[in-house]
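The complex is shown incomplete by one protein chain, all other protein chains being positioned as in the whole.
And then chain A:
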Amino acid sequence: MFDLDFRSRKPIYEQLVDKLKDLIINDVLQVDEKLPSVRVLAQQLTINPNTIQKAYRELEVQGYIYSVKGKGSFVNALAKSEKSEELLKIKEQLEKLVAEALFLGMSSSELELLIKEIDESKKRGDQGDHE
């Protein structure tokens, strides 16, 4: 499903949480889909089952998944507001990038144009999905 970077400075547990969030946000894992069991994932990735359990608990606290006793963990239907944490992060990153772009001489109208283009191409993509 995914790989981890054992040489990374980031704790394995955080990597797991981030990777799974990614999969959920991007709808690779769909609502009510079952996540791999701790056992299976531990074997696939050769990592400590306790670490996986911890990551699942964290995802549950953050509302990305829910668990059913004896059955496993499932993807939660995310309300928009629950993505707000993610949004905040992205906003921060954007601020940095925009500041850099402005510093390097990009004008704000150019930026606006860029945003419009991206927005339009996304809309076209969405329409394509429905046809």
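Keep this in mind: contacts are C-beta pairs under 8 Å (C-beta built on N, C-alpha and C of every residue); 3 or more make two chains touch, one makes a residue touch a chain; residues count from 1.
To be clear about the criterion, contacts and distances are computed from a predicted model.
**Q** Please identify the absent chain by the protein name in its UniProt record; candidates are "ABC-2 type transport system ATP-binding protein", "4Fe-4S ferredoxin-type domain-containing protein", "Molybdopterin synthase catalytic subunit" or "ABC transporter permease subunit".
**A** This omitted chain is identified in its UniProt record as "ABC-2 type transport system ATP-binding protein".
**Q** For the chain that got dropped from the picture, name the residues of chain A it touches.
**A** The missing chain touches chain A at positions 6, 9-14, 38-39, 42-43, 46-51, 54.
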